[in-house]
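Every protein chain except one is present and positioned as in the full complex.
By letter and in written order, the chains are A, B, C and D; residue numbering begins at 1 in each of them.
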Amino acid sequence: MSQHLLTFAILFPLVGAVLIAVVGRTVSERDARILALITALATFGVSLLVLRDFQTGVIGYQMVDRAWWVRSLGLQYLVGVDGISLWLVLLTTFLFPISILASWKIETNVARYMVAMLVLESAVLGSFVALDLLLFFLFFEAILVPMYLIIGGWGSGNRVYAAIKFFLFTMAGSAFLLVAILFLYARSGQAGPPSFELGRLTQVATALPVQTARWLFLAFFVAFAVKVPLFPLHTWLPDAHTEAPTAGSVLLAGVLLKVGTYGLLRFNLSMFPQASSYFATFVSVLAVIGIVYGAVCALIQTDVKRLVAYSSVSHLGFVVLGIFAFTQQAVTGGVLQMVNHGLATGALFLLVGMVYERTHTRELAEMGGLASVMPWLLGAFLFVVFASVGLPGLNSFVGEFLVIVGTFAVSHTFGSLSAIAVVLAAIYLLWSYQRVAYGPLREEHRHLPDLSGREVAVLAPVLALLLVFGIYPKLLTRSIDPSTCAAIAQVRSSQTCADVGSAAVPAAAEGQP
Amino acid sequence: MVSHTNSALWVIPALPLATAVINLFVGRRLGRWAGWLASASVIVSFAVSVALVSELVAKPAEDRLFLQHLFDWISVGRLVVGMDLRLDSLSATMILVITGIGALIHVYAVGYMDGDPRFGRFFSYMNLFVFFMLMLVLGANYLVLYLGWEGVGLCSYLLIGFWSDVPANAEAAKKAFITTRIGDTLMLIGLALIVSRFGTLDFQTVFGTAGTVLTKDAATAIALLLFAGAIGKSAQVPLHVWLPDAMAGPTPVSALIHAATMVTAGVYLVVRSHVLFELSGVALTVVLVVGVVTAVFAATCAIAQQDIKRVLAYSTIGQLGFMFMAAGMRAYSVAMFFLVAHAFYKALLFLGAGSVIHGMHDEQDLRQMGGLRRLMPITFVAFAVGALAQAGIPPLVGFFAKDAVLEVAQHTGREVVYVLGAFAAFLSAFYLGRMLYLTFFGEARSDPARNAREAPPVMWVPLAILAVGAATAEWLNLTPEGRLTGFLESVTGATPAGHGLAVAELAAVATIISIVALGLTWWIYGSGRVDWIGFRERLEPLPRAALNGWYVDRGYDTVVIQPAKAGAWITAYVVDARIIDGAVNAIGGGVKRLAEGGRLLQTGFVRSYALAVFLGAVAILVYVGARQ
Amino acid sequence: MRTPVAYYLMLSGILFMLGTVGVLTRKNALLIFMSVELQLNAVNLALVAFSRLHDDLTGQVLAFFSMVVAAAEVVVGLAIIVAIYRRRRSVDVDDVRELRW
Amino acid sequence: MIPTPVIEFRPILPELLLCGFAIVGMLYEAFARRPDPVPHLAIASIGILAAAVAAFMLWDWTGAPYVLGDTVAVDRFSVVSRCVLLGAALIGCLYYTHYAARDPRSFLGEFYPLTLFATAGMTLITAANDLVVIFLALELLSLSLYVLTGITGRRSASEAAMKYFLLGAFSSAFFLYGVAMAYGAATSTKIVGVAAPGIVQALAGQTGSQALALLAMALLVVGFAFKVSAAPFHMWTPDVYEGAPTPVVAFMGAATKVAAFFALIRVFDVGLQPLTWDWTPVIYALAVVSILVGSVLAIAQRDIKRLLAYSSIAQAGFILTGLTAANSTGIRAAMFYLVAYAVVTLGAFGIVMLVSARGEEQTSLDAYAGLARRSPGLAALMTVFLLSLAGIPPTAGFIAKVTVFTAAIGAGNWPLAVIGVVASVVAAYFYLRVIVYMYMREPAEGMASDDGLLPRIAAGVLATGIVVLGVFPGILTGILEPASIVRW
Partner (left out) sequence: MPLDNVVFWVFAPISVASAIGMLLVRNAVHAALFLIVNFFCLAVFYLLLDAPFLFAVQIVVYAGAIMVLFLFVIMLLGVDSGVPVRERLIVQRPLAFALGAAFVVELFLAIRAGVGFTTKAPAVFTANEGGNTQAVAKVLFTQYFFPFEVTSVLLLVAAIAAMVLAHRKARAVTQAEIDAAAGEPAADEMPAYGSGTAAP
């Protein structure tokens, strides 16, 4: 039972999607929504079982489910979770019901929309748990289509451009990934039957000549850097976020971008440890540029979704920076930041969407004074803004702090520069909040309703988690820690992972870099 | 090793937190009871604090320490940061100030905020502030301190912008948060540096091992980064610009946050971390210089302010400068004494001002006041006590506090500091006198001033209590060995002693300075013999410059903000949209153009197609020929 | 056989080339098609020459097949050309370019 | 006295059946008073199915591997190709029946016999072990296709037929010259000789002339490249695809490529195997050019048939990518790709036919605006086909791309794979553009799509096949595994 849980998690949405696709035309739109919601909730339930059965502190993959898929290609169905993917799986299954609930107002082609959502969920879950590279790639590419349809079909304004840009950008990046995977696969055929299994390919990759490994690292890196997105490959994100429907933005920010950072951590780091440390400075520079650059761009945006999109560029930079610092705190912080950013930015997009549903504008200049008519909505907004700003006690702070601390131990420059974003985040988020919430109220906004019961149901769980993960992040870190430690040990090629902390009281010399 | 665990510490911050949450969600339904509930929780918290502190005091000096570990907050690898509370003489002093003065201000606010539509929300924020402030001072490690540090910033933001329908208020709130955040971020880097050196943020470990772990340079770096946080939070030059604007908040907020407690967090931080500052040495000099500069600078600004609260704001900045001055001279306990004293009289002044504003129907301009002493006698007395206390008239508490600072300066041979401090004291006496006379003496200069009414008891009772406090708080320290300073020495170490003028001589000089200043202002503003408006005009442009804080704000705007905006604009709309995205679109466009061009190769002429075939064939043949 | 086989082969090559050039330069569909016939004949010459060279009759058989194919091709080709002509009153291939780009 | 040759007819039974039923069809057309599409379809279908059965029975052939004077090879390789080709023919006939039913006056019963003949040529070309047979089969299928292209007599169709014919004849001259050179080099036209040494034996044994063999290789490539429409021999493709009737394009696009590629594999991977190091660079270059030309030029197209034509050029490049490996992995990859490609092409053109309303050929992209609104089923099916062409999971196209790139990379040709994947991105753009039209545009006024049930079912089956192959490619790879070993 336990070893099939992940498979169930992947299959549930798919089954639901097929069901809706089949009965979609005969049942009412409302039923299609409910069916989708039930499916997503069931998937969430399955993922909670995964959490229950997950053994904290165990290094390596758990709940591994394995079967041959295409034996002649050496393609396996091989899934499993470790402390890193566990939380991303949970984040995904958590955000999907919320997104579906947030999409209640979608009126056109509801069944098709829900099918796309559920297929997307399946694909994302698959990419987080796949331990066979081709399988991963399959899911990775499969993400594109439903998301493309969601942006292009239910987006706003310039949605087609944004959708195609999203698709092509990601696909362009993953093109190199595919070549690299196949290259490794071909190499693995030199000793025994070729395979795509992560473990096998890791052995192959670590045995490669240095130069080759570096090229392959870059091929992997480009694919994930686009997805993250890392400066200067980020320009698809503002467009995609701006034009996507609310749930699309939530999922894009909350889950899809994490596939990129997850990929960096899972594949780049573990498969090309030497190359990773060789390129660490390069990647860190990009990450730091992204952190500052995204924040600077966000400063001046007038479209609130665009602003949040740039803030994502900045926040995701933290994740990458953390991952490539190769210290326990930084990497764990990075993983934590993935989850936290997913929740916080997801919530931001939810709120922006709710505001948009009421005011029909994303232009900051056309809002204002909304706090006086919708105190609860804007109160929730403020809460989320401060979570994003990195207020201690709320979730994002923990990740950012750990990344900065962990990075600082390696490089004072990167650590310090990245902290600039902490200031800038406050500036752009508070500025935009001010434009939305305060100031004179427009006449046509005078009678806008406050949060509805459904919206409270959408927001409450997210906001609660923002607080819980801010106060007691140990919930997450205790299962993330062993996995990141293992990953770092590989890069540092030592038995222990680099740790800037010291449990012992007079740990004097330890911290000296 | 004696166990210092005390499992009751959490109660102190938990009470205000609980009521904050209650008021947040059901405050509207509680009506006026929301205020009383909030006040009650702070009062109870004060009571608990008193109980715990007396328990602490009862212990031998070297054992005065309570710790409580609530849970592991951030625990990654070997870096474990607990949600730990710590009560020692330093935090004891602070919590008493916070809960004590906080309680009074809460009660006062019940009256002041009466009738506000978001009454419950206000008290929720106030309680939340108290909670975070308590966390700040009770934290046993830098991260809990930082939690409180940022939390009070949040509350400050919420409360400054409480009346957010006025755009300026929201603007001020944002400015306050962002300006302090600059300092906070540097402080965060400081924390990172501490972690990288010590592997922990725990006060006990850091201070205990700093001497062996840190080099002088590292200590300087850490100390300066921490001090940057203090500069921001305590509104010291050059990050002082937010505080005058922060007066946009309701007056109880100004009293509690921007006078008595939050802004003093910087002083607390420096005193708390004095071990690091001392290791550095240089850092202390910086603290001293910043303190002196701020004290003088703020005083010059305060003289020219027209808004009663802005006078007090600049005054607060200057007084905080005095505290840093003391800290910079290693007289930490003196700084703390000053802090306590200042909390009394500045809260008093603010609440008095609030009472005046309340009585004047939200009029804050000094020029519109005058002659209020008859209409608002209680407020007048209280306010006068506060003003005189700060002006340094013995035997009020301000005299002793300021005298202690100047004494240290003089005794440790820092003559320049002494002179500048004395000058700042002179100026502060001057603007206090000006404010006092312009508000309460002379003729009423406007209708609100003529029709002003005394505050209700719920407001004047706290005022009165504070006035008594401001008048008698010196009792806390007026023992030969210094009761308060002595109590603090278990944390702060002894105040440096030295030789110089006798205490009496110094006191005399200080008193003379104050009296001269007050006399001068009485002559100008109170006697009616001088046309003070014309006098001001004759001095232009100096008063205007001082009024505008010597244009520091405008300077920032020109030098930092506008260029930054332009830079951001260029980044977002030129670099990002045109160059980076432009490159992306150029690739796409290039391929498209290539396709449109290549499409024309398909001419429709069957003979060109044949030519292509032949071309291909010959190309392959050429390859084959080369192969042979 | 005194003439070296290569001469025949070269002749075949030249004829093939001329046929090719004919396809490329003539505009009359019939002439283009005739040029193709020239190409096929050139190939036949090569086949027969190889047949002689290898002392093997396969080449001649191949040439024979090639002629059959040519005959069939001519039938179809001429039918198509006639069809085009009937529609357009022209056998100039340069005029037949509605399908392009 | 001529000795009676041993006639083993079973290996060519599929072709015999096809020709036989073609003749039956001709007789029906000739003698029926009013020829009707349905009996025609029945005759053709029976013929095709019978041929398929006959082909199946060759799967476990235990007789001589080369029969009929070593001109025909009997192997599983050709069984696979035959099945694919017969399927394509069946669906082509099905489409035409529907297509003609729209406008009974333009119906021509000869379509079916000609299709069967063309199919016979195609199946034969993949089984042929002799360059002469290949040439003859090539001509057989070409001549049939020329006529089919022009069968409606529409102005554009006749133009397409003429272009196709002139260029086809031109390129087949090159091919024939190649055959001659191969003969000159090896004294034989048999790919593998049993009775007497064939080309591969001659070349392997160094008895043949290397120089002439290379020349032959170059010229044969021209002929094959033309048929598979690899750039720069592709120029006929867009025009012919645009001009020819859609059912013909569906059949032709799918089947010709399959047949020509299977023959190419046999000639090059078996016959010219000793020259592997010489011909792989040629294939490599062709692959690069085809991929780039096909992917890039398709972007500018506004006609769905032209777009799919360019797409087919790019697809040819991808298949060639697999063949650069010159080993069984590459062959298997190419075979998989071909099957997937054939299915997709048949399906996509089926949709094209259905979208263009009765009697008209609305093939402009504008006809696809709002298709999802108008007929969601067609739009969904088209999406599946387009995604497969773009190589997005979970379609067969994805697995196909993976396998060809795997083969190429395994042979060290990773730069080619890089070019391929990058071009896939470019290609994705125009596939997505069609999806944009279908799903994200408002339908134009007065557009109506066809409600033909049979073609819809066919397209539905094909789409299901694409997805099933994408999810369980093992079904096909299991079959291809033994079939990809071309005997020598």
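What to note about this one:
The working rule: a residue touches a chain if its C-beta (ideal position, glycine included) is under 8 Å from a C-beta of that chain, and two chains touch if they have at least 3 such contacts.
Since this is a predicted model, take the numbers as computed values, not measurements.
Taking the complete complex into account, the chain left out of view touches B, C, D.
Only one residue in the set D:42, D:101, D:211 or D:468 touches the chain that does not appear here, and it is D:211.
Only one residue from D:136, D:166 or D:340 touches the chain missing from this view: D:136.
By the touch rule set out above, chain C reaches the unshown chain at residues 1-11, 13-22, 24-28, 30-31, 33-35, 37-38, 41, 44-45, 48-49, 51-53, 55-58, 60-61, 63-65, 67-76, 78-83, 85-92, 94. Residues of chain B in touch with the missing chain: 603, 605, 607-608, 611, 614-615, 617-618, 621-622, 624-625, 628.
Seen across the whole complex, the unshown chain contacts chain D at 2-3, 5, 12, 19, 23, 26, 68-72, 103, 105-106, 108, 110, 113-114, 117, 120, 124, 130, 132-133, 136-137, 139-140, 143-144, 146-147, 150-156, 181, 184-185, 195, 209-215, 359-361.
As a working rule, only the chains that are shown with their structure count from here on.
Here C-D and B-D are compared, and the pair linked by more C-beta contacts is C-D. Our note on geometry: chain C versus chain D, Cα centroid distance of 26 Å, whole angstroms.
Measuring from the averaged C-alpha position of chain B to that of chain D gives a distance of 78 Å. Each chain gets a centre from the mean of its Cα atoms; for chain A and chain D, those two points are 43 Å apart.
Those residues of chain A in touch with two or more other chains are numbered 168. Under the contact definition stated at the top, the residues of chain B that touch 2 or more other chains are 588, 599, 602, 604, 606, 610.
Residues 599-600, 602-607, 610-611, 614 of chain B are the ones touching chain C in the complex.
Contact residues of chain B toward chain A in the complex are 71-80, 83, 143, 146-147, 149-151, 154, 157, 161, 164-165, 167, 169-171, 174, 177-178, 181-182, 184-186, 188-189, 191-193, 195-200, 204-205, 208-209, 212-213, 564-565, 567-569, 571-573, 576, 580-581, 584, 588.
Within the complex, the chain C residues that touch chain B are 20, 23-25, 27, 32, 93-94, 96-101.
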